[in-house]
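Below: the structure, in structure tokens.
FYI, not all chains are in this one, though none of them got moved.
Read from first to last, the chains carry the letters A, B, C and D; within each, the first residue is number 1.
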Amino acid sequence: MSQLVLSDLRKSFGDLEIIKGVNLDVSEGEFVVFVGPSGCGKSTLLRMIAGLEDVSGGEIVIGGKQVKDLPPVKRGIAMVFQSYALYPHMSVFENIAFPLRVEGLSEDKIKERVGAAAKVLQLESRLQQRPGTLSGGQRQRVAIGRAIVRQPKIFLFDEPLSNLDAALRTEMRVELMSLHQKLGSTMVYVTHDQVEAMTMADKIVVLNAGTIEQIGSPLELYHKPDNIFVAGFIGSPKMNFLSGTVTASDRGNVVVDLGKVGTIKLPRGGHPDLVGKTVTVGMRPEHLALGEDKFSFEVTPGIVERLGIHTLAYCTLADGKNFVALFEGDPEINQGVSFTVGIDPAKCQLFDSDGIAVHKESQSGMHSS
Amino acid sequence: MSRSKGASLFAFCLLLPALLYITGIVAYPLVETVNLSFTDAALKPVTKWVGWANYEKIFNVNFSTIIVRTFIWTFFSVAIKMIIGVCAAVLLNAALPGRALFRILLMPPWIVPMAIGIFMWGWMYNGQFGMISGLLQNFGITDGPVAFLGYGRSAFWATIITDVWIGVPLVTIYMLAAIQSIPKDLYEAAWTDGAGRFYRFRRITLPMIVPALITMSMLSLIATFNSFDIIWILTRGGPSGETTTMIIDTYKTAIGSYKYGEGAARAVLICLFLSVFCFFYFRTVSRISSGDIR
Amino acid sequence: QDKVITALFCGDTMQPAHAEFIKTWEGNNPGFKIQTEVVGWDQCQDKATTLAAAGTPYGIAYVGSRTLKQFAQNDLIVPIPFSEDEKKAYFPFVVGTVTTDGQQWGIPVAFSTKALYWNKDLFAQAGLDPEKPPLTFAEEIAYAKQIKEKTGIAGFGVVAKDYDNTMHQFLHWVYSNNGTVIDDAGNITLDSKENLEALTALRDITAFAEEGPTSYEQNEVRSIFLDGKLGMIQASIAAANRLKEANKFKWGVTNLPLGPSAKGPGTLLITDSLAVFKGSGVEEKAIEFGKFLTSPENQPVYEKQEGLTPLRPGPAVDKMVADDPSWKPYIDGISFGGPEPLFTDYKGLQNTMIQLVQSVVTGTAEPADALKKAAADLEQYK
Amino acid sequence: MKNSKPMIDRYTWYETIGIYAGIAVLMFFVLAPFIEGFLVSLKPLALLFSSPYSFWPENGSFTAYFTLWDRVPMMGWYIFNSLLLAFVITVVVMCLVVPAAYAFARFEFPGRGALLGAFLAVNMFSGAVLLIPLYRLMRSLGVLNTYFAMIVPGVAFLIPTAIWLLRAYMMRIPRELDEAAWVDGASRLYTLRRVILPIAMPGIMVAAIATFIGAYAQQFIFALTFNSKTEYMPIGVGLFAFFGRQEVIWNELMAACFIGITPALLIIVFLQRYLVAGLTAGAVKQ
């Protein structure tokens, strides 16, 4: 059943259209993550769902009810603000207890619920402090606490973990996911953290400049991006894009001339129309391996970043373009010393001149926006 | 927050008590005053409708001089009040010992019944015995007494200074509250960038208190424009009418000479002038965005 | 149910004398009650007027006599019938201060006159005879000049602030030179030879007056005198009390010096009256009450308490003068005094007169021109 | 001893001197007339004024502070009345003004600007002109010669200023705070009470002090005209009892005046600590 439906939602600030017709369907209990470049309208969209921003056009339906003119509490939502919005005159305890006091719970109940939240959020020793004396991460946790003590039908989180350290972040991530499972509530979550998006989401919504570029499961977006934007946005480090010209299309293959880099044969059937066109080939850094493969070429590493778990090489190609490769562990590569890398063309992405993906089974018209 | 009907309704509900009160108490007298301005109301029990006669009469006399004088008087008084008020707020905001005491000591001009405060200034200005003339003589700056209220020019400024004196405490504590609500990290950021105290004041404090300054200056403007007691007690509009402002003129007409009709006409004119002035003032001043202040 | 007469008095508290008379009167007139209200001097007049204008007048109120004409013309007060005997009992001109159009509009209740004070110490210092006060305008000016030149201290206190007593002080000069402002027929007589002489004298003496006379009203000038920084002032009897209290220097008080056209000692007569307002429903009784308060038996008690100039002559007055010679010029002056002129718009009159004095004192106008202009202006306030 | 102030709040010696010098000048300006007034209160009536000018009177004494109680025995009552009136007026005004200022600060509704202006217009008419119609109104309300005669118009004329003062202050409170409370299901009134009010406290205090003082010290004309009962008189009117027929009892008047402002000053000392800084610290990211 659809829990939250946005249809053709629009929002303008003055003459500036910020949200340009968004359609979205969220099922009950789903975990939806919004990602997109900074300033693309994620927070605005969230605030519209919450009822904090009036709607310039389109509809918002929650639980089958048109809610465009309902106040937040009638929409059954709780929200964590990107800017925290803590009450400066109240202690941490009172900040977290606020929604419960509004509901009129008994003092005991409140103590219990706030205590539980504080424990999860590791704020127990801070309960009597004021927000002004908290660290950035602590403030963010208080904001989360305030949202989770209420148990609404829909949670809206706006980058709730951005100020936390990796360890706490993982912990909180797991906490939020188990909360999600326990309550079965729908969650709409804005993040710019790839790991969060990939691990938490049932469904990722990629926004760009106020429109949806693609909606899909994390792996769908990773493996089958609809267009260059999504391909470039999902995955870190970013996909490499090499532009070339299609020289032939036959026997289920498209042959692309990548200039000095070489000629690659991509398994894509039935695209005779592409011949002669300029296309872009995408290669994920992590799909490259040292040494020869079905398609190989030479790269010259510039900066080499060794992260322990893997190594990033910022290279240049034969034609001088930049290229990033990622290798397992700590391989023996050195700045300025060229080497050969290989990739399986089946793992490469192909985009036509409009940036639309050309999929293996010729689904090029599948993108959603 | 969404601009829904509910919000408007709620806002009206919040406003309603104050609105009802004001209408209940002030609306009738206001309408009555406007009404009066078209009659020859005076002490006699029966009054007659005279149309615009009262207004025409006003413009017969040297009214334009009075208007100009009123505006000049008001301008200087408000401007000085604002300048002193902001400076005082900044001084009293400094984290130095004793500021709590000084904040309190600032209040008396405002608390003391206005008439008394003005009498005290009257003595200060007194040429024979007053503190100012006395100190000037003691320090040898003048060789004889100076009667500050005895000459048009000096009486004009003397009344302004007294008005400033009474108005400064309110401006100061309001500005103080405004200054205190500026987030501290803005100052810290500016400081790290090398901005000195004065630069921080100019580029952060001042622009951030501009909204408060606009409000205060407008309230002050209205109060000052209608400032009566000070001039009345100190000079009665003299010498030779050099300190007669519109309100003094109105009072002399309405209460002094019991020409209520003509007085009401003057009062209505004052209100009109002020409304128009405030309207444009608010418009222009709010449009000058505070970020442009360098 | 008793009928209530509301009565407005001025001051801080009810005068004990009046309070007692009220009790007596209430005893004599069962069924009537006097409900008194006391308002500070500064606001008293305004309050009486405001309430009258708002339609709920006091039954009887203490007002300055100069306002009577305006009240009368606006039909706010009722005339007070005085028998010839009653009139005759007062000092001359007292009744005049409450008379317009041949009718009396108030019951005189307080009276004040003015005289000249001089600082004997200063006179001696300036080489003048300390026991010889000036008798004429010319002497007054000459003495002032001498004091100023010999001692550096101002010789005479000129009052020229935007206050009613600026007009009063000018009227001293007018009345001590046989001048008038308005005649019985209601003609403006301001622009006369007598008044020109008076005004010119005032202008001339200003050269030897304190610095900035336009900033001083009567009491402030008196303070300067009390401080020993003035040779002469014209003031009411209250100054004598202050001088005795301060006891800083030797002083004398005498009749106001006379102008060239004077026929005899002159002074300004100011009275306050009880006015009976129209519409209270108890006007008759209020008049009766007012007359009772100011009756020849009761009035002197009150005057004594307040230190006022007596309204009526009599043996008690003679005794008072004998006991305290300072009173002499005040009683003497009455015979040649003039009242505050009664105008329909006395504030208009006042403003014109202040304007007149200030323009001459500050030297912005010549006395003759200023008088002409003022006389013309006065026409509208008759 | 270490200076524990954060460095941004530390002053160099010349800044310290500069600030104190500035404060000294300010204080002199503010208090000089009181010195003058105080001297007057010490002098006997006949010697009120003397030259050459000197700070300390030759034969000063505090007698006026005692004799004034004889001349105006009700003085204590007047002070009490003033405090009572000012207190009631302040409470009523704040009750009316806080919601109204919040409405003006936060909500967009038709006619907002006009209404705001209309409130201001009330202050554009001087009280003196409105006196007679107001008197008639008070009479028809039947409140003449009661405390209400002073409270009712007092409140009306103090509302506009308070609304404007408070509105400007409330506009500075981050909007996110309202929004957060709203999302949490708090009603608008609850938000006003629990979130806005505490944060706006310094602003409310300024408005309250302004109202209190306005009622205590400056609203004199209503009390004078609408009340005739001595026992209800506030200090402002009571002080006029020192204005005699020809004489003003200056020394006692000034003494009474100093006594009269003390209670109000004490109240401000008490309220002043609510004017503290930093209430919005940590509320939102900038």
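Note that in this section contacts are C-beta pairs under 8 Å (C-beta built on N, C-alpha and C of every residue); 3 or more make two chains touch, one makes a residue touch a chain.
The model shown is predicted, which means the values in this text are computed figures rather than measured ones.
Chemist: How would the full complex read if you wrote each label with its copy number?
Modeler: Stoichiometry for the full complex in this file: A x2, B x1, C x1, D x1.
By definition in this document, only the chains that are shown with their structure count from here on.
Chemist: What are the chains that subunit C and subunit D both touch?
Modeler: Shared contacts of subunit C and subunit D: B.
Chemist: Which two chains have the most C-beta pairs in contact?
Modeler: B-D
Chemist: Measuring centre to centre with C-alpha atoms, which chain is farthest from subunit D?
Modeler: If we average the C-alpha coordinates per chain, A ends up farthest from subunit D.
Chemist: Report the inter-centroid distance (CA atoms only) between subunit B and subunit D in whole Å.
Modeler: 15
Chemist: Report the inter-centroid distance (CA atoms only) between subunit A and subunit D in whole Å.
Modeler: Chain centroid spacing, subunit A to subunit D, equals 57 Å.
Chemist: Give, as an integer number of Å, the spacing between the C-alpha centres of subunit C and subunit B.
Modeler: 37
Chemist: Can you tell me which residues of subunit A touch two or more of the remaining chains?
Modeler: 51-52, 71
Chemist: Multi-chain contacts in subunit D: which residues touch at least two other chains?
Modeler: Residues 49-51, 131-132, 136, 179, 182, 278-281 of subunit D each touch two or more of the other chains.
Chemist: Across the complex, what residues on subunit C touch subunit B?
Modeler: Residues in contact with subunit B: 46, 49, 52-53, 55, 70-71, 73-76, 160-163, 210-216, 220, 223-224, 227, 229, 345, 347-348, 351, 354-355, 358-359, 362, 364.
Chemist: For a test of understanding, state which residues of subunit B touch subunit D in their complex under the given definition.
Modeler: Contacts found on subunit B: 1, 3, 7-8, 10-12, 14-15, 17-19, 21-22, 25-26, 28-30, 32-33, 36, 84, 87-88, 91-92, 94-96, 100, 102-117, 119-121, 123-124, 126, 128-131, 133-135, 137-138, 145, 165, 168-170, 173-174, 176-178, 180-181, 183-188, 191, 197, 211-212, 214-216, 218-219, 222-223, 225-226, 228, 247, 250-251, 254-255, 260, 263-264, 267, 270-271, 274-275, 278-279.
Chemist: Hey, which residues of subunit D end up touching subunit C in the complex?
Modeler: Going through subunit D, the ones touching subunit C are 44-51, 71-72, 131-132, 135-136, 139, 224-225, 228, 230, 237, 240-248.
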